[in-house]
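Please see the structure below; I have some questions.
With one protein chain withheld, the remaining protein chains of the complex are depicted in position.
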Amino acid sequence: MMGLPQKVRVKNWHPPGHVRAPMYLRGKTGEIERELGPFGNPEELAYGHEASRRRLLRVRFTMGELWGAEAENPADILEAEIYEHWLDPINAP
Amino acid sequence: METDKIHRWHDMGGQPAGEIKREEHDFALWEKRVDALQVLTSGKGYFTVDGLRRVLEDMGEEAFETMSYYERWVQSVNQNLLEAGVYTIAELAERMEQVQARGETYGECAGSGE
Partner (left out) sequence: MPHDHHDHSHDTDGLSPSGHPYRPDQDHKLTRWQAMEIAMRELLVEKGIVTAAEITETVEQMDRRSPADGAKVVARAWVDPSFKARLLENGTEAIRELGIEPGVLKLIAVENTARTHNVVVCTLCSCYPRNLLGLPPDWYKQRAYRSRVVKTPRKVLAEFGLELPESTQVRVHDSTADMRYLVVPARPEGTEGLDEAALAELVSRDAMIGVATARHP
């Protein structure tokens, strides 16, 4: 999917059902902090299926990116684990 | 499209919320047993922690606000075990009736548990 480090944007998907990409991160841009996994895809495991394996990535967001003017300190950081199929790479110009 | 967004209740990050209540309590034996049944049956492959969460999420916000943690868990573990075909609804109903007929309290109805 991508090399490291790289900017990514979390997909702005809103499907029903069990997913692990939190709403407040969807559509937001961050940097890959480290690569984890692969792990079974929870979107399949939750329904009792044999799950495909997906890379899991820790993504680092700034509070400024997530909350804009409402951020307490825009340079503070939030990190979360996001499966690769929820991430779009943002290529450097 | 904003109108396509579905905000599910359990997805709480960044939502408005009140003060953090710091009281704590220890878990009762029945709650620890629910936890143990989840650990054991998911560990043996009957369902996954994702299945546990999926049912908890589908129970909805009112369940979260009105029932305790392990009251919700026991329902989710049960749902997952039913889906896995471990026992039937009739078996569960019959056994619950027997359990409730044994006495008034958890201690009386739980048998030895060993």
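Some observations on this one:
Order of writing sets the labels: A and B. Residues in every chain begin at 1.
In the analysis below, a residue touches a chain if its C-beta (ideal position, glycine included) is under 8 Å from a C-beta of that chain, and two chains touch if they have at least 3 such contacts.
Everything quoted here is computed from the prediction, not taken from an experiment.
Annotation for chain B: contacts to the undisplayed chain at residues 10-37, 39-41, 43-44, 46, 53, 56, 64, 69-71, 74-75, 77-78, 81, 86-87, 91-92, 95-96, 98-100, 103-111, 113-114. If you put the missing chain back, the residues of chain A touching it would be 20-22, 24, 36-37, 39, 42, 56, 58, 63, 66-67, 70, 72-73, 75-83.
Please note the rule applied: only the chains that are shown with their structure count from here on.
Contact residues of chain A toward chain B in the complex are 14-18, 22-25, 40, 42, 45-48, 66-67. Touching chain A in their complex are the following residues of chain B: 4-8, 11, 13-14, 47-48, 50-51, 53-54, 57, 83-84.
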